[in-house]
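Yeah, one chain of the complex is gone here, protein chain that is, but the others are all in their spots.
Which chain is which? They are A and B, in the order written, and residues in each are numbered from 1.
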Amino acid sequence: MNALRSALAGPAGAILLAFFLAACAMLLAGVSPADGFEALFIGSLGGRQQIAETLVQTTALLFPALGICLAFRAGLFNIGAEGQLLIGGLAAGAAGAHFAAATPLAAFVLLACGFVGGGFWGAIAGWLRAQFNANEVISTLMLNFVAFNVASYLVSGPLKSPAATGAETAPLPTSSWLPLLLPDTRLSIGLLIALLAAFVLRWVLSRTVFGFELRAAGDAPEAARRNGVNMPRMTLLALTLSGAIAGLGGASIVAGVLHRFNTQMSPGYGYTAIAVALVGDLNPLWICVAAFGFGILEAGGLAMQALADVPKDAIHVIEGLIILVLAARRYIATRTQAAPI
Amino acid sequence: MEAGSNLNRDVLLSLRGICKAFPGVRAVDGVDLDLHSHEIHALVGENGAGKSTLASIAFGALRPDSGAVDTHGNSVGLVHQHFQLVGRLTVWQNVLLGREPRSGWRIDARAARQRVVQLARENALDIDPDAYVDELPIGMQQRVELLRELEREPAVLLLDEPTAALAPAEIEGFFQTIVRLAEHGRAILIVTHKLQEVIAYSGRVSVMRHGKIVGRFATAQTSVEEIARAMVGGNLPTVAARAQVAPAPCFRMERVRAGTGSSAVHDVSLEVRAGEIVGIAGVEGNGQSTLADAIAGMVPFSGTIAFAQEHARRSVIPQDRHREGLVLAWSLVENAVLGRQRLPRVRRGAIVDRDAARADAQRIVERFDVRASSLDVAARTLSGGNQQKLLVGRALLDDPQFVLAYQPTRGIDVGASALVQSRLVEARNAGAAILLISFDLDEILALADRVLVLYRGAIAGEFSGDAIDRARIGRLMAGAAA
Partner (left out) sequence: MSAAGASLLATLAALTLVKSTPIIYAALGGVVSERSGIINIGLEGMMAGGAFTAVVFSGLTGAPVIGVLAGIAAGALLGLVLGVAATVFKVDQIVAGTGINLVALGGAAYALTLLYDQPGASPQVNALGSNYWILVAAAFACALLLHAVLYYTPWGLRVRACGENPRAVYDAGLRPLRLRLYAVILSGALAGLGGAFLSIGEVNIYSDGMTAGRGFIALAAVIFGRWTPWGATGAAIFFGFFEALQYVLQGRIAWLPSDAMQAIPYVAALVAIAGLVGKVRAPAADGIPY
């Protein structure tokens, strides 16, 4: 049983399982797996446009996955990346539509707004946990819904674009767009910023005192508490930073891809990012690889749907199964100190 | 009292060739043992000799790597050293878990209560069946555990360190019950390190050292000295010379109150001077943890806890190395940094100085003889003794002026114990003020210059120099007058 478990439980095993399940999903849809996979890979890697789109999805996943990684390493289950991402995007969209255009480096101002917005959203859950021992699984989840409502309200009302028919902000002026990495595609330098963030996170975790204390809080909370780590402060900081990185991702989507904000900007990136973080074994560099893999699934999934008639939701089922399988990989040892749930 | 030799003594449990290894240590290394009816058999040995593991195997909770356990069809009960009770349930619920009397679809609570009261009376172990276990004092909790095992009418009863948490007066009552059980035909195995009790109550003694049985004696024909020699494989370690103490106080507590309920401390005042070891003696469960937590700043308290020098270097050796001291998944190097990560030596701005950390780990390994294949292996791979040496080494690394040592040699082998104790004495000789909290009176007597007794959260008495008297301390530990 143990050998079976460790074989299945590694990221390699998860990916194998994913392929197997994708094949099943295709069969169910009446499509031959060969056709399905062909559509998947052609759709994601078959040409310059396709690769660019895959990398766009990679970027969108990488930011929240890094945020989740940070929180998980601190022993906190942040499943609110979706809401944090949304608020980050909202902040960026609002800033871009209303004032940032005039400033130099407007695009980076937008990113900063996203960082702050997401950080604020994460801080709410962090504060609730630090102050009241309110379990962050529930609070971050609830905040996802509240984030949607807040964003929905704002873009149907105060922030609604006068030009657009739907509920969204005004299109952002080009001065606030993130420069493209690949011309004629949707791929912006957001990808580079995300990769940079991954390296920074890795460095922080392994080399800094803050990273040391954060890892201690996650790996041995009682030992951390008794050895100089201010746990409530760490909780607040970790969830704030986690949300901030996710918010940065939202801003990157707004400033780099959509050039506006609406509530549909994320097809569940914040949830998929959980799988990405786990497949990456909570290691920032491996998460980059995992994000690329999931980027293939996301980009190729759309093609799979168009070309081979396999519904895109199959991808989400597969992602969920990957999470289930990988849960064996790392028993996040914080349950002894957890908030009641 | 021992069983008469003319009674028919069947073998009720046999162990043959039992071996059991855990990562890094051979807990049990080829043990043969027979338990006879009408007999109290003592299994003695130092901490870490393998006694508890053997008991778990005999009970059936642990499977041996090799060897056979033959119960001859008899049922076996085990009273653990650390009770396995459900705190939030009542006494009768704990005792009858799995054998609940029923009436229809529900539990017959009345019948359950009656059964427990009856069982308790039969064994002279009076208890309130409706009390919640987590509200009972430790001695009473042990009764619940014992009753639970007795309810199943086991032919063989295994008791793991049964008197560790009992006061001397309770111990006598406990043994009366045990003797009665043996007289009625049961086979009793008592795992203990308390030789006085062994001599007083057992019929036969087996001595374990490093996982093997190194001596078998008939109690009537042996002595404490002989058993002790078999336990340590040599003479007992000598007592360290008492120090000449400087009058300068380093650490002071005044009228400290902390905690609630049975683990609280009340109005504790004490003082530790530079260059002395003050030992806090007491039976486990009399407030030691609350006291330690208050000093370490982990729980709120009223009163004063102060150091003579405001920025005195201080460190804590926590009671639970796995949960409170080390991060088992981390390397020795990273563990060497834990608790010290903000020291100027270790920290360069925002970054951890890896070279300094490595050097520190190396120093600990050398000074404390920590056996590990490299500095980069996970602490989890070390044996308990080596983990504890790592922990103590880290605590003493920066020449602290004050050390709180809580059970510094808990659950480790004799060699590691001796090393830890000698390093503590060296620190004291170099001028550190050490507050030693230990449940092992022998350790306190061996190391402390002054002994305070903690009973029910208050200081019951203080002894220094020649006035240190084992018997008097023992009485105070039990709540009796000195």
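One rule holds for everything that comes next: contacts are C-beta pairs under 8 Å (C-beta built on N, C-alpha and C of every residue); 3 or more make two chains touch, one makes a residue touch a chain.
This structure is a prediction, so every number in the text was calculated from the model and none was measured.
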Among A:103, A:152 or A:208, residue touching the chain not depicted: A:152
From the listed residues A:63, A:115, A:271 or A:292, report the one that touches the chain absent from this view. A:271
Which of B:97, B:218 or B:467 sits in contact with the chain that's absent? B:97
Residue among A:16, A:138, A:195 or A:307 touching the omitted chain: A:138
If the hidden chain were put back, which residues of chain A would touch it? 1, 5, 25, 28-29, 77, 79, 128, 131-135, 137-139, 141-146, 149-150, 152-153, 156-157, 271, 274-275, 278, 311, 313-317, 319-328, 330-332, 335-336, 338, 340-341
Kindly note down the residues of chain B that lie in touch with the hidden chain. 61, 78, 84-89, 93-94, 97-100, 102, 105-107, 148, 152
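Just so we're on the same page, only the chains that are shown with their structure count from here on.
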Could you please state the distance in Å, as a whole number, between where the Cα atoms of chain A are centred and where those of chain B are centred? 48
Can you check the complex and tell me which residues of chain B touch chain A? 296, 298, 316, 318, 323-330, 334, 337-339, 341-342, 347, 350-352, 354
What does chain A use to touch chain B in their complex? 207-210, 212-213, 216, 219-220, 222-228, 333, 336
